[in-house]
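Quick notes on the structure that follows.
In this view, the complex is presented without one of its protein chains, the others remaining in place.
To keep things simple, chains are lettered A and B as they appear, and every chain counts its residues starting from 1.
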Amino acid sequence: MSETAAQPQVETHTPKELVRQPLVLNNRPLGWITEQVAGIVEGKMPRWWNVAFTISFLVMMMCFTYIGYLILTGVGVWGLNHPVAWGWAIVNFVFWIGIGHAGTLISAILFLLRQKWRTSINRTAEAMTIFAVICAGIFPGIHVGRIWLAWWLLPLPNANSIWPQFRSPLLWDVFAVSTYFTVSLLFWYMGLIPDLATIRDRLRKNADKCTTGCEKLINKVKQYLYGIFSMGWIGSNRHWRNYEKAYLLLAGLSTPLVLSVHSIVSFDFAVSQLPGWHTTIFPPYFVAGAVFSGFGMVLTLMIPMRALFKLEEIITVRHLELMCKVIMATGTIVGYAYGMEFFIAWYGGNPYELYAFKNRAFGPYWWAYWIMISCNVISPQLFWFKWSRTTPWFIFVVSIFVNIGMWFERFVIVVTSLHRDYLPSSWGYYSPTQVDILTFVGTFGLFMVLFLLFVRYLPSICIFEVKGVTPQADPHAKEGGADKVEGGVH
Amino acid sequence: MSKPFAIMAEYETPAEIMAAAKKVHGEGYQKWDVHSPFPIHGMDDVMGLDNAKVGWFTFFGGLTGFVTGMVMIYFMNKFDYDVVVGGKPLFSGFYAFPVAYEMTILLGAFGSLGGMFILNRLPRHHHPLLANARFADVTDDKFYVVIECEDERYDENLTRTLLEGTGAQHIEMVEDAQ
Partner (left out) sequence: MSEAVTTTTQESEETANWRSIPQIAVVIGLVLCIYGLVQDKQQFAFSYLTAFMFCLSLGLGSLFLVLVHHLFDAGWSSPIRRYCEHLACLLFPWLGLAFIPIGFLGPEYIYPWMRIEDPHADHALHVKMALFNKPVWYAASVILFLLWGWLTHRLRYWSLQQDKSGTPDFEGKLLFPEHLMVGFYRKFQGLPYEKDQQQVVCTRMMRIHSAYGILLFAFTLTLGAILWMKSIQHQFFSTMYGVYYFAGSLWMSISVAWIIGRILKAKNIIPQLHTLQFYNLGTMLLAFTVFYAYIHFSQYFLIWNAAVPEETFWYVLREKGSWAYVSWALIIGHFLIPFLALLRIDVKLTNRVMVPIFVWVLLMHYMDMYFNVMPEIHETGPSPALADLGSLLLLGGALIWVFMRNLFSHPVILMKDPRMGEALERH
């Protein structure tokens, strides 16, 4: 302290009230974390899982049935008509792709911001991302009409030597969404490697406990599969070094990726000249909305999951509270964008633009607009109150509102901007058909099937990262010869 | 036939293994490693490891992606299929940017993950440590120092004494069953 001798002493005492809550409650040992998370994968699934899976599976099959019907019949089975030629398919696509953004935000951006609380929730959120992108990918795939020609979207040589036209934002979507899916999958898989090794090793240790031949066989098969995918991970520090670096780089790549994906989705609308679609704030506004909706879905999934699997000590109320704060922040950013759009519609002096916005709020689709405003701008403001942020059932309810609100936001953007063209003779009122509605409902089945399989077969919490943020993981902890080691500067 | 592969010492806490690693590094061993259930903060410095090289794979992956994207669009839309759309030039870096950008990220990501595997010499499913029953705890809650017998400074007695002096709770030889 010689260098600070001339300086006044800075007091570093933290009052009790402001001491940070631990990320894993009750000071559990490392082995307990392994047991708690890996135990879910190894044990038998409870009855609710079977019930939920059956229902989700049936709903998913309904989705596939309607898609089959659509392909056999044509897009006429949807409610699309002049002037609204982009309907639920686009709305659903943007909705699902937006859901995915929270996963990448939690796994990449919060990682770069060194928000350690992300460790308890990043695995589930990343899984959710991948499943949401799968659901999203369905809609542009089927709405091209002649689905067997969908490969024309890719730059593949064909007999007519026709190449894709890269000035179209829809083609940018193809690249953005497929990159997003691939990179999210890589990132997710990379995080899984050490945890798959944990399950592999536990299966090996438990092999002796298998009594019947059948159990032994299952154990062998599982050991083999988890072993293959864990890539022979042995927790070597020389490996960890490259691993952590690669993880940091993937996070660094995913962050601009997640911004670009929803920006490019917003370009679908904003590069046009249509009043209500063409506005320069669309890219960041879409990204904020996507993160907002994604956190809504994370909470919708996580609150029941932590209760059903008894993970309250790892996914603590503090985690929920922090997620609520993100919802509040992004919801408010979205509110800023809504306000800015309206303001500039007035400020810019384009009468069509101003009409489009007045029509949104007070025209035939006023109900959709006000559902959007109440769910997206007003409901997150409830999180100013501490009680709201720390009461799981209440958060769950608000998270449902967030999901609803963000679906309606896309509906408002797509439909209200289209349904009144410049000429009153081209005005119409768009309504979905049964096929529209049930296909969309069906995608929730697909999403839940994938999610339930995920919690069944893969560790749903990142075991090694949670261990890394516990106090006993700190090599400079007071007990145990730490005084012999000098602090390394990173 | 099996031959000795390495000597392995087990520890309970990160602090213990940190101290042990410092000693082993101080003795000048080269072919040795620390195994832990999670990356231990500051261990790279204690082991004397330099900065990881994964970044180069990412960089060149990303560069390849960007160039590929731009060149692809340039040839496809300026020469092979030169149709004017929306009054835009046949080629402009602006409209080509989104796709080239996504290609940058895609190949950069493959570069990062691939670089990690290449530098770590993974996948490797037949590592002698994987066959050791006790070592299975490495992915749970135990910490290990492993010194390979091939190391120049390795000596059956001296190395064992060194590890014993670090407070290891268990020391054993790992066999390579080949």
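Note that a contact is a pair of C-beta atoms (placed from the backbone, for glycine too) under 8 Å apart; a residue touches a chain by one contact, two chains touch by 3 or more.
Remember, it's a predicted structure, so these values are computed and weren't measured experimentally.
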Among A:Gly31, A:Pro155 or A:Pro256, residue touching the chain not depicted: A:Pro256
Sole residue of A:Trp346, A:Phe362 or A:Trp427 that reaches the chain not shown, by the stated touch rule: A:Trp346
Option from A:Trp78, A:Phe282 or A:Phe454 whose C-beta touches the chain left out: A:Phe282
Among A:Tyr224, A:Phe385 or A:Trp427, the residue in touch with the chain that has been omitted: A:Phe385
Residues in chain A touching the chain absent from view: 3-4, 6-15, 17-18, 112, 256, 259, 263, 267, 270-273, 278-284, 332, 336-337, 340-341, 343-344, 346-350, 384-387, 489-490
Missing-partner contacts on chain B, residue numbers: 51, 86-88, 94-95, 97
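The rule is simple: only the chains that are shown with their structure count from here on.
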Computed distance of Cα centres, chain B from chain A, in Å: 28
Partner chain A, residues of chain B touching it in the complex: 12-19, 22, 33-47, 49, 52-55, 58, 62, 72-73, 76-77, 80-81, 83, 85-86, 88, 95-96, 98-99, 101-103, 105-106, 108-110, 112-113, 115-117, 119-120, 122-127, 129-130, 133, 135-141, 167
Parts of chain A lying in touch with chain B, wherever the complex brings them together: 29-31, 34, 155, 161-169, 171-172, 175-176, 179, 182-183, 186-187, 190, 194, 197-198, 200-202, 204-205, 227-228, 231-246, 249-250, 253-254, 256-257, 260, 264, 267, 463-465, 467-468, 472-477, 479-482, 484-485, 487-490
